[in-house]
Structures are given as structure tokens and as C-alpha cells.
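Before I ask anything, here is the structure I am working with.
Shown here is a partial selection of chains from the complex, left in place.
We just call them A and B in the order they show up, numbering each chain from 1.
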Amino acid sequence: MRAVVLDGVRSVSVTDVADPVLPGDDGVVVQVEQAGICGSDLHLYHGDLGEPGTRLGHEFVGTVLEAGPAVRTVRPGDRVLVSGVIGCGHCPPCLARDPARCRNGGTAVFGTGADLPGGQAEAVAVPAADAWTLVVPEDVTPTQAVLLTDILPTGYLGARRADIVPGSTVAVIGLGPVGVLALECARLFGPARLFAVDQVPDRLARAERLGAETVDASAGPVPEQLMALTGGHGVDAVIEAVGADRTVSDALLSVATGGTVSVVGVSVNMAFPFPLVLALLRGLTFRVTLASIPSTWDTLVPLLATGRLAPDDVVTHRLGLSEAPEAYAMFDAHAEGVLKVVLDPTR
Amino acid sequence: MRAVVLDGVRSVSVTDVADPVLPGDDGVVVQVEQAGICGSDLHLYHGDLGEPGTRLGHEFVGTVLEAGPAVRTVRPGDRVLVSGVIGCGHCPPCLARDPARCRNGGTAVFGTGADLPGGQAEAVAVPAADAWTLVVPEDVTPTQAVLLTDILPTGYLGARRADIVPGSTVAVIGLGPVGVLALECARLFGPARLFAVDQVPDRLARAERLGAETVDASAGPVPEQLMALTGGHGVDAVIEAVGADRTVSDALLSVATGGTVSVVGVSVNMAFPFPLVLALLRGLTFRVTLASIPSTWDTLVPLLATGRLAPDDVVTHRLGLSEAPEAYAMFDAHAEGVLKVVLDPTR
């Protein structure tokens, strides 16, 4: 079958690889129908993480081809979505759908190493399927299904871990796919004001349509703009959705006393220059989140089903699997009008 | 001056009474411009609470006529709103704006007894004004100011104490003024589904415009309807906004396992028949709320100022103070189209 493989820095190809086999009695093989490209895939694309040869992709939806005899909840023919982050699947935290706390050291992300080949492929092996797959619910669109594999849960948890309460002021820094979903999710917590920060005009325009007040990062230092907009108090809850040193720093400099900075942007920095004295004066809470994707499904599915969340238009581009090189390049360039790109192996 | 006085069962009059005097160094006298009639005033009107001769009303907004020398935050000429519930004003809970927990036994409601004459009058004395008054903020309408004196805070706290989280199912039983505000406030907590229960068609229609799914209580037992709508699971958070035995019972019979019933309807029953065994099986949380009004102002004012809450149309009727007898009768009758009635002593 064909799969997207990392060749080197800013280079991917679509390559023939061996078909996946059932990963144990409790696993399934899924025929992929859609596979998102995630902002965190760019860390591999840029050479910051991972090894050449890695089969990429952790956001995929498809149909079960084969299921091990111990699998209870899905059967061949079921359309399923799969958590991008998994664990051993059998320890208490995994059974409670919290793979980030797997007791057996099994926390892993599809498509980041040889042990767990990715889902930007025609098919993929999924271990411990009862824990990590969900039959696509009737009221959820195919696009929403893809978003439920990673970035909608990540955006939601980023918002939830920002300690937003009714009446809060909130800022989302970075309006890429995760940021814009964090923005939608932040509204679930009743903020009085919601600031959206980016420098790309169409991203700011999208945020404005979602009811946010926009802050153009190219117009001057973000902390100064946010302080001015809040009468010098700062923002109660800042969600950082980029992962760059500059944007994490902007978040820390923009928060109000007693406030929270919640980082969902992925950084690989082991020595980010953190302003401890400022954190003291602000009585800061600072959180970084590796999302336990399935823990959010019971919350998000009803919100999607009733239209309280309507994130479909985050996906702006769909290409065939064979167009993966173009898709990565387009996504990496933050081109005008490009937000989320999904690959379709069935084309 | 003139004031609304309780004469007996279902009888009020507008009577000449002595002008109020400054209630101590820390008090103010307020010239009333608007005074709401509250559902809880009907307990006095029906003879369930209070004594004839009581000067009614705990929801009022007006202009400061006179201020004691120890008052810091308001001055003569300021337009202020006043908390309907007060305390001593100087103990730690009162300073933290939580009069329901006054340490000196000072918790009291305007217009329910001789000690604290009500605000359905041309003027009213307000003790400990720094604690219980707020200068009407610039972005808050006069109608919103009246709602901030009691029923918007009460509806908000009823919703907050219902333990709603994103994705919850919520029901509000009783769509009078407090119920409809509780409905609006419930949306701040991100529910997936919001059920609105009443039997008056225009109240149900209003709830539908607010995005709720309506349940007509005249069409059959409410618990059966809510169970059917939730696939037999029941509702995660039920807000009761009537205070009648029937509606509290409906709330208890409609709640899901692990759910919460939050009562903001005022009941004077000392022996409501409570289903303890059902509460056990459901793992129930049951709350009744006497609202510490001022504790909510920092939350609600920004939500009003930015339009996230827009409750003005709850006030459906405005009459002159002299029309108080007609106003009480109309409000008591739950007449078609009547929701909140406000008296205006300046007419």
C-alpha cells in the first residue's frame, strides 16, 4: 500500500510499503479515508523531531478492515475515528481514556516513530482498539470526525485548562487550525471578551466572524496591545497555540494578575527563557497540555451533534494522498486561505 | 413620600409614609427611579410571609440624595443600583460581597419586614452603602441595572450552582423572570442541550428564541418528557425556578445519575416530601440558593457590557408607582405576555 514517508528536511514522499497486520488480539486494521496534516507534523517536516523513514500522520478516519478476537466495540465495516495519542490501552488511566497518563509508559503518537506507523496511508494498524477508536457518531460529519482525532480535543483542552469562567477576558495567540478551534471552544466557558491574535489577515477575519476582537500582531508588540485593550489589567486567560518562543513570551507578558497561560502550541525548547519574577508578581498559573484525546469525546460529540460547535470550515483544502508533497508545502507556507489540509487516500 | 404597602392577602396600596432618614454614617438615601416586582414579593402578597404594613420591594435603582460621612464609593447625584439582599456590611464575608454569610446575623432582604423598608417607594434608606450599592456602569442599560439588583444574579447563581460543564444537558423548570434569566446564564457554561419547561405558550416561545428545546408541562408529566428526550438518561443539571412542590419534585425525578438539581424558586415548605432513596440511586447533588447579589456583579457587568448577556426584554411592563395594585394583580395572574413588571415612582 501507499504511505506518506518523511525523507528529510522539508521532504516527504508517497511510497509503497508493506500492508499493516493486526497488532495483537485487541487491535484493528483501518482502511483510511481521510488523514489530516497537523501543525505538529511540521516539527518532523522541519527536522526538529523524528527520523527519516518515519511514516507520518496521527489524524485519521476510516473503515475497519479487520478486528482482533478480543475487540468488543468495533467490527469490520464500522467507520471509526482514532485517537492520535494512545497508551497501553489496559491500565486504569488508559481505560479511563487518559493515555497521557498511561501507567505502562505506553503514551505514543501515531506517525512519529517506527513503532507506530502513521495514518497518512491507505491503511493503518491500531492497537487496543476498544480504548482508542470510536464509531463515528451519526450526527457527526466526516470532517468533524477528522477534527476529533486530535486538534478539536487539543483546542478544547487548551481552553479548559485556561481556567476561563463567565465574565473572563480571554486571548488566543495564533489562529492556525488548533488556535481557531481553541477560540471556538473558549466560548463554551462564557468569556465576556475574546481576543484573537495573529498577523495573517484572513485568519484575523475568520476570528472576527467567530465573534472575537482581533489583534494584529504585525501592528506592534502583542502584550502592549492586549494591555491597552484591557485597561492595563492584562488578560485573565491566555491560550498559546503556536509553540514559538516569541508567542509563549507574549502570552506570559499579557496575562493579568491571578491569571492563567495555557500552552497548546508544541515547542521542543528545553530552555525557554521564563520570567520567574514576573510570574511571581502575577501569581501565575502556567499549563502545557499533551491532550488525552479520547477523554474529550463524551463532551465534544454532543456539542457537535447539536451544532453548539460547528468547526467544519477549519478544513480548507482536501488533496489526494499522492499530493502529500504539495500539501505539506502549502500547509508549511501558511499560504493565504490555507488553514487545515486533509489528505484522501481513496482518491 | 409615597410607598407600596402590604395591606393583606392579595392587597397592596400606595400610601403616604415618612421620608427615609440616613441609616447611620455609612448609609445613603436613594431617590428611586425604577423598582421591580419580584416573584418572591408574591409570597407576601399571598400571605405566606411577612406582616400587613410591610413596605414592599427589594429591586430598585435610583439616585443618591444624601450620603453619610463614612461612605467612600458613592456620592449624592450618583445613579446607583442596590443589592436586594444585604448584611451588616462590615464583617469579612460582607466585605467580600457575600451578605448571605454575614457573621453578625445581618442577612436581610429589603421590603420583607419593618426593619428594612422596601424600595417600591419614592425613596429608600440603604445602610452600609459601600458594600451594597454600585454606581450604574456606563455600558449597562437602566433596565439591566434593575435586573442586577436581584433576579439576574439569582438566575446566574442558580445556573452556576447547577454544575453545568461543556456538553451537559440542562433543563430550566419555570420560565418566569428568574427562570428565563437562568436559561440565558446557563448558556454561559457550554451546555450541549438546553430544555425549557413551562406551560405558558409565550414563555415557551421566548425560550425557543433563546435557543432552547421546549417542553410543554401541560402535555404530560415533565419527568417522563425529559427522560424521553434524553434517551432515558435524565438531565445532568436541572434548575428549578418556581418553588412549588410539584416543580421541585419534577426536577428531582428528571435528573440523571451523578447530576445536580439547583433550586432558585423560593419555597416556604418546611416538609417537602423528598425522595431520599431516589437521591441515593442517582448520587444526587441538590442545592438551594439565597443569592449573594453583589458577589456576581464583577462577572455580570462585563457580560452585559459586551452583549454576551442581553436580558433587557425580560421587562415587559412599566407602570407608575401609583399603579402598584394593578401591577401586582397583573404579575400574579401570569397573564399572557407579562413577564417582569417594573414600577416607576417618577411618573
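Keep this in mind: contacts are C-beta pairs under 8 Å (C-beta built on N, C-alpha and C of every residue); 3 or more make two chains touch, one makes a residue touch a chain.
Just so it is clear, the structure is predicted and the values come from calculations on it, not from any experiment.
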If you can see 2 copies, how many does the complete assembly in this structure contain? 4
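Please note the rule applied: only the chains that are shown with their structure count from here on.
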Subunit B partner, complex, touching residues on subunit A are 156, 160, 165-167, 169, 185, 187-193, 298-303, 305-306, 308
